[in-house]
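All protein chains but one are shown in place.
Note that the chains are named A and B in the order they appear, and that numbering of residues resets to 1 at the start of each chain.
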Amino acid sequence: MKYSTLRLISGAFIIVGILLSQSLLLRFCITVFIIILASNSGRKFRLLPNLILLVTISFAHTFSPYGLVIFSIGSYPITLGALSIGANKAFLLISFIYASHYMMSSRPQIPGKLGAIISLQFYYFDRLTTNWHQIEKKRPLIGAIDQLLLGIEKDIDGQPIKPTETRYVVKKDIFIHIFHISIIILLLLIFSDKAKSIFPFIALLP
Amino acid sequence: MKKLTFIDIFIFILFLTISVLSFTLYTNVSGKPEVHITSGDKEWVYDLSVDTIASFEGPIGNTTIEISNNRVHIYSSDCKNQIGILSGWIDKPGEWLSCLPNNVFILIKGQQKIAQAEETDDISF
Partner (left out) sequence: MTSHSKVRIDLVALFAACALFLSTIEYMIPKPVPFMRLGLANIPLILALGIFSNREYFLLFLLKVLGQGLISGTIFSYIILFSLAGSLSSALLMLMIYRLFKDKVSRVGISLGGALGSTICQLLISRIILFKEATYVIAPLFLFSGLISSIILGLFANEFIHKSIWYARLKETTV
């Protein structure tokens, strides 16, 4: 088995893990873990853009108040429930972006035509999420989008994207990836309803 | 290509007509408001003027609604995105709430007018 294929499989497990997670704290833990994995495979992590993303999405959701009022700006209530729904979405998004990088970092070749398109799709998606802040700064909008798209296209321009990791899997790799997946499973188990009934203190967490 | 064409306008008018028609379908509903809840094949009805808390089971879990002060809202729901809760309170006939993942639909209906409409139907046919 090729190394990139192993990456792809474990990445798929991790994405399923993200989709299964529900509580805010669990989402947060998984996000942190995935960011660590992605930075290990070469994706730069900068705190500020992610923090801005988290804060803006959270506050955007306070339009419909829900839950405990933490504080009010004038007569506009900032509620805990609405914030946490927004934060939940933001974590899902951030973890998804980094997970797709983790999965695609060694350019896996998924078999078949559809597989090739999907793997390229995630590659471009990864590029879009790394470069999209260019759009925000520049005006006019369409010119900025143009630049972004032209920039991404220039990278490939006719030649197929070569796998960066062409070596085959050794025993150590398998252990490492099983370790990655089992941490996700462990996190899911800790926050599951069963665990709550065995260790009641978990239920007290948000 | 930049300018709008005749066909653009035609599709727009078609769309607008359908939207407006759909709007007139239900705005003539008024009268003593009742809260209708549908989940799957079952339907429940509550009086909007009586304060209640009621829970309904759907495919995902429970959706609880609260009626108080002639208004109704989704109090809690076991769904992921909580859109129904975020919709807040509704109080007028024709307004509705829903929890799509849990397949629960809440609608305020006006009782009298609907009965009247049925009567006129009976007469005219």
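FYI, contacts are C-beta pairs under 8 Å (C-beta built on N, C-alpha and C of every residue); 3 or more make two chains touch, one makes a residue touch a chain.
Values in this document were obtained by computation on a predicted structure and should not be read as measured data.
Within the complete assembly, A:150 is the residue of A:150, A:170 or A:198 that touches the hidden chain. Residue-wise, the contact with the chain that is not shown comes from A:120, picked out of A:120, A:169 or A:190. Contact residues of chain A toward the unshown chain are 15, 19, 57, 60-61, 63-64, 86, 89-90, 92-93, 96-97, 113-114, 116-118, 120-125, 127-129, 132, 142-143, 145-146, 149-150, 152-153, 156. Chain B meets the missing chain through residues 1-8, 10-12, 14-16, 18-19, 22-23, 25-26, 36, 38, 80-81, 83-84, 86-88, 94, 96, 98, 100-101, 103, 105, 107.
Operating definition for what follows: only the chains that are shown with their structure count from here on.
Centre to centre, using the average C-alpha position, chain A and chain B are separated by 36 Å.
Taken together, the chain B residues at the contact with chain A in this complex read 80-82, 85-88.
Remark: chain A residues 22, 61, 64-66, 81-82, 85 touch chain B in the complex.
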